[in-house]
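Supplied in structure tokens, the structure appears directly below.
In this view, the complex is presented without one of its protein chains, the others remaining in place.
Letters A and B name the chains as they come in the text, with residue numbers starting at 1 for each one.
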Amino acid sequence: MDDLIAGLAAAFRLIVTADPELIEISIRSLQVTLTAVAIGCLLGLPLGAWLAVRRFRWRRGVIATLNALIGLPPVVVGLVVYLMLSRSGPFGVLGLLFTPTAMIIAQVIIVTPLVASIAHQAMRELWAEYHDLLISMNATKTQRILTLLIDGRRALLLAALAGFGRAIGEVGAIMIVGGNIDGATRVLTTAIALETGRGDFALALGLGIVLIVLSLLISGASHWAMRTERQGRW
Amino acid sequence: MIRAFILALLMPLAVQADTMRMAVTTSFNNSGLADVLLPAIEADTGLQVQLLVVGTGQALRLGAAGDVDAVLVHSRTAEEAFVAEGSGTHRREIMYNDFVVVGPVDDPAGASDAATAADALTRISETAAPFVSRGDDSGTHKAELRLWDSAGIAPEGDWYRPVGAGMGAALNTAAGMGAYVLSDRASWLNFGNKDGMAIAFQGDPVLFNQYAYLPVNPAKHDHVKAEAAARLEDWLVSPKAQALIDGYRIAGEQLFTFNAQR
Partner (left out) sequence: MVSALPLHLEAATLRRRGRVLVGPVDLSLDARDGGVTVVIGPNGSGKTSLLRMMHGLQRAEGQVRWALPADEARQRQAYVFQQPIVLRRSVLANLAFPLRLRGVPRPAAFAQAEEQAARFGLTGLLRQAAPSLSGGETQRLALARALITQPEILFADEPCAALDGSATREIEARLVEAAQSTRLVMATHDMGQARRIASEVVFLLHGKVHETGPAGAFFAGPKTEAAAAFLRGDIVE
């Protein structure tokens, strides 16, 4: 109980004093996660739509694989990316290990299947509705996918938000590939793990509260943006 | 507007110029000494040292793989093997601190009455009082295993709990279970969650914990920043470093003793 109250007090203090380290860590968290989610959406949303639209031989297999990949343990992703990027690994020459780029790569791998799967579910419903119309209007495959992506944007926003939620709170993979280096790859979750390790629950909890507020803000902001956009168009 | 925002987000991802990476042990980082040394290093040498905080085992693996430029660890046998296999150029002793046995305040095993560290561990095993082991192949873990060995005990049973975690996490676990645990003094003093826990045994010279600095061998990994690693070594054995290391205090206690040969 004392730890909880001390944690809330610590969080409040960190935020009102605009603690420079907290701000730096928060911005880096957002940088890494937003970049990863953006790339994950760039890959996952069209992939989900494409899987909803195209019939091909291995489609069921791909969908099943995708759903299985959602359950991929982040720690394992982190370990594999680590081994790939290590100087003695296949991509070692790039020198990416323990950089934010490595963290983004790991998070893209974690986020993309989730985004693609949710997008696929939503797109499948929309495709059932639009199928005859788009075929009738002779839309090309690209046009079909674009139409689904545009008209299903609310469902896709939810897919992106789910990806963001998974990425921003993720610690296992980015701890391994980022190394939690102070001033270079330390983000909110790894800082929380560190402070917990040091027994400094108050600071850990403070950072945790900042993390929660941050994800609430992002989710609220995107919902708001989507609503105003919709009203503007209709 | 949006593009400017995205650019602002991406900008700081660029790598800074004069940086090097050093793998250090959890215990060293938890001591807080790094927070004193790193700014001084940057001010004196212009070198930004990025710390990777891991166990000794992983620190040496990172060095062997070429993923860091130097390591600062405390496990003599493993360090000598590291140099022998050509992963490091040499081993330079910098400073030492010591281990303490931490346990519940009421000391159910009576470890505080022991004459030697081996005796203290014998008492713990004989009373089957819970004991948390790091179990992560770290320097502290290896030191603990050496101590059991010297006491002639193979630690096994319900009372012996390897947690496979860093020092802070192991201390948290021990505090939660009312268990004994071997910790370096620095981590213990800096630990924030000491409720119901106290030092049960300390002072035996076998508990001394020597830290050594090992630059990664540039002959094995040509991307290694050997020049920066050499500059850092020069600084670590300088009188300035000595003053900072010997002068570092937590709760009025000196943690580290500088003992580098110049």
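As a convention for this text, a contact is a pair of C-beta atoms (placed from the backbone, for glycine too) under 8 Å apart; a residue touches a chain by one contact, two chains touch by 3 or more.
Note that this is a predicted model, so its numbers are computed, not measured.
Q: One chain isn't displayed here. Which of the visible ones does it touch?
A: A
Q: From the list A:Trp50, A:Phe98, A:Tyr130 or A:Phe201, pick the residue that touches the absent chain.
A: Within the whole complex, the residue contacting the unshown chain is A:Tyr130.
Q: With respect to the chain omitted from the figure, which of A:Ser86, A:Thr101 or A:Thr147 is a touching residue?
A: In the full complex, the listed residue that touches the missing chain is A:Thr147.
Q: If the missing chain were put back, which residues of subunit A would it touch?
A: Residues touching the hidden chain, for subunit A, are 129-130, 132-133, 135-139, 143, 147, 151, 233-234.
Just so it is clear, only the chains that are shown with their structure count from here on.
Q: Which whole number of Å gives the spacing of the CA centres of subunit A and subunit B?
A: 33
Q: Provide the residue numbers of subunit A that touch subunit B in the complex, in ascending order.
A: Per the touch definition, subunit A meets subunit B at residues 27-28, 30-31, 34-35, 86-89, 92, 95, 97-101, 179-184, 194, 196-202.
Q: Inside the complex, what are the residues of subunit B that reach subunit A?
A: My answer: residues 9-10, 12-13, 15, 19, 21, 26, 30, 38, 48, 50-54, 64-67, 165-169, 171-172, 175, 190-194, 221, 223.
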